[in-house]
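Take this structure, written in structure tokens, and hold onto it; I'll ask about it next.
As you look at this complex, bear in mind that one protein chain is not there, while each of the others sits in place.
First chain written, first letter: the chains are A and B, and each begins at residue 1.
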Amino acid sequence: MSGKKTVFRAAGALMALLFSLLLSGCGGKPLVEREIVRAMFFLPHAGGCQAVLLLQDQESEKPTAYTTASGTGKTAARALADAVQGLPGTPFYGVMDLAVMPADSNWEQLQAMVDLIRDTAQPSPEVSLYLIEDADAALLPDQAGQMYDAIQQCEKRYHLQCGLETLGQQEGCAAIPVYGGLPYGFTLQTSDDTRRQYQEPVDAQLAAVLCGQTDRLDMMFGDGAYSCQAAARTICQADPERLNVRLILSDTRLAALHEESESSETEAISAALTYALQQAFARLCADAENMQVDPYRFRFGETGLLGSGAPPLPVTLQVEFA
Amino acid sequence: MKENNPSLFGALLLSLFVRSLLQVQAAFWTRSGLLTLLPGILFQAAVGCLFARCWRVGSCLPLKVLFVWVLAISAAQDVLNLWGLYTEAYPDAVSLFGICLTVAVPVLYLRRASALAQTANVVLGLLLAACALLWISLADRLAVTNLQTDVADAASMGRALAAHCTIYPELLLPALWPDSDKRGHNAVLRLAVFSGLFQTGMHLLLELFFGAAMPRAWNPVHRMARCGSLSIFDRLEWLQLIVWTMAVAVKLALCLYAGTRLLGGKGVNENNMNGLPAFTGIAAGFELFCLLLEQSDFTAAAEWLVPLGVWALVTLTAVTGGIRCLAKRLFFGRRAH
Partner (left out) sequence: MPEKKLSSSLEKNISYLNCIFAASSDFYTKQVTLSGVPCAIALFTGISSPEKLWIMALDALQKLDIPSPNGDALLNYLLTESAVPADSSAIADWKDLIEKLANGMSVLMLDGCDRALAVSTQEMPQRAVGQPNGEGDIRGSQEAFTELLRNNVSLLRRQFRTETFVAEIHTADTRTGTEYALCYDSEFAPAELVAALRRKLQAVRIPVLLDTAYFASFLKQDKLNLLPAAAYTERTATAAARICEGKVVILVSGSPTAMVVPSFFSEHFVSLDDYASGAVFAGMIRILKYLAFLLSVFGPALYVMAVEFAPETIPIKLLARLAQAEAATPLPLVLEVLCITLLLEIVREAGLRAPKSIGHTVSLVGALILGETAVSAGIVSTPVLTMAAAATVATLAVPSLYEQSILFRFILILLAGTFGLPGVACGAVVLLSMACGTEPFGYNYLYPLVPPGRASWRDGVVRAIWSILGRKGYAVGDHERK
């Protein structure tokens, strides 16, 4: 008798479970109904904003075949909603890995766009942030695919890594790479919209290294007379008189590019590189001081040594070849 | 090989860790957290021990009902938080009913203390492995320079102390298993230590990753996981969510087990299996409870409802226990005279 009861109870529980499964209201979405977004571009457009979504072409077997969808609106959010509305399926942001924003955006716009990307791109992927200049933006809707591939190559070549989270790591200051062809540029922007953009490869790449966004230098210097490829890392050492930033270059490949270069000996090129880096470092420090921000976190080392509230120490760069 | 007295310490620890991952995030800067860790631990341990002592002499039906209510609210809060994470990560894919069902069904197999203890230990191991993986996979994106240098002021210390001194229902649960075999020696103190260290460790990770933006980030642990700066982690975000869901299921089982013990169900006799129909009924009731709570703005209300319930329980138990103890002494004192 009790056995029968147990069987009935088990059957009842099983039926209840099956009904629950049916009525759970959960459900996935087939891949064919999804529009796979690879990148998101925001561009200025007639006083508002244009959003371009770079989509994976699911009819092509090539992973580098893309289509685009674009929309416009007063704000980035509206533009994105407009772009999504035109899509036949549901956008899927899970493999999106690039977000590009206009270089002339103010602080608020920048924050709004980053928040929008963070909240929209679910489940959030590894998104890299880049800025582009207006001139490049005009051509973008037609060349989004090519630009995407080019930025990917740039990231690979320069080991560049600027994720969404980097924007808020420093209070009131953002450090973002700018893409306008190779090599990349670099922008520092503060919350009061003071902006300093570096297009010179030495400045831009040194800034990226100091911000921790890359561990590689790959550039020409000395007015295009020399080239340098090296792995780079920094160590900050503070003493009561100064803060010394050691830039350690390893696996360095230096070359003279022109026959008329003054000297093709390695020592000479190294000296030229050191000089170029010192000059760039001085410019970067001066700009940071003028902007009253600490994008390279020099204050961290100082506070560790002297405690908070101490006056800032002079910062020097020491280039070492390992 | 043969375990006659399974310890539920792992289950309690798991419950506290899940709470840290799902609820208590970005409450303080690491430096303030480290400075206030010791007083926080001592406070938690003192309150837990006081409660355990008073519960032995002062427990009565209204207090038991209050305890069950606190456990139910706390479990519901976890389920709703988990659902919140899922709706954020996979919008329109999972309903609250689905989440409730998926965390309630495993409970059917966790009706015995030994099964619960063993499963909790394994899930705890998986959770710690997942956290270690989180550290490893984010390693090259963690910057020491992101640590905030000028934040150890009074307000920051106060926030950290408040976070460390919060009493969670899990810290009160060891009182239900008075024999030390069930919970291990100094269970409350060990729980407070591990919980404090885990919480501070997670805050350190968050600060290294987010830097100044940490307090502004909502649900930062998951956001960090989702941000996935490292491609390998990006691919493993789902694994984190799965492990968290498993942990919530085990925590729910622990709450139901404690609830059945409190209300005098079949599970009162230590390692006995709780009756299936009663357990199924309770699990179904819990689902309905969650669905009802979804209608109201419960997530915000739970922020103060759980601490209020816990403190009410602790205070009432202390008062009842104190009165009974006093009455006993007076009574026995007179008889002795």
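Quick note on the criterion: a contact is a pair of C-beta atoms (placed from the backbone, for glycine too) under 8 Å apart; a residue touches a chain by one contact, two chains touch by 3 or more.
Every value quoted in this text rests on a predicted model; they were computed, and no experiment measured them.
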{"item": "Per the touch definition above, residue among B:Leu42, B:Leu66 or B:Val105 touching the missing chain", "value": "B:Val105"}
{"item": "Selected residue (touches chain absent from view) among B:Ala27, B:Ala130, B:Leu172 or B:Ala249", "value": "B:Ala249"}
{"item": "Of A:Phe41, A:Phe92, A:Tyr226 or A:Phe300, the one touching the omitted chain in the full complex", "value": "A:Phe92"}
{"item": "Option touching the unshown chain, where B:Phe51, B:Phe67 or B:Tyr86 are the choices", "value": "B:Tyr86"}
{"item": "Positions on chain B where the hidden chain makes contact", "value": "1-4, 86, 90, 93-94, 98-99, 101-103, 105-106, 108-110, 112, 114-115, 118-119, 121-123, 125, 234-235, 237-238, 241-243, 245-246, 249-250, 273, 276"}
{"item": "Touch list for chain A against the chain that is not drawn", "value": "6, 10, 21, 24, 26-32, 34, 36, 38, 56, 58-61, 63, 92, 94-95, 123, 125"}
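The rule we apply is simple: only the chains that are shown with their structure count from here on.
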{"item": "Contact footprint of chain A on chain B as seen in their complex", "value": "88-91, 93-95, 97-98, 101, 105, 141, 143-147, 149-150, 209-213, 216-217, 223-224, 226-231, 234, 237-238, 276-277, 280"}
{"item": "Interfacial residue positions of chain A with respect to chain B in the complex", "value": "9, 13, 17, 20-21, 23-29, 118, 122-127, 161, 163-165, 167-171, 212, 297, 299-300, 303-304, 308-309"}
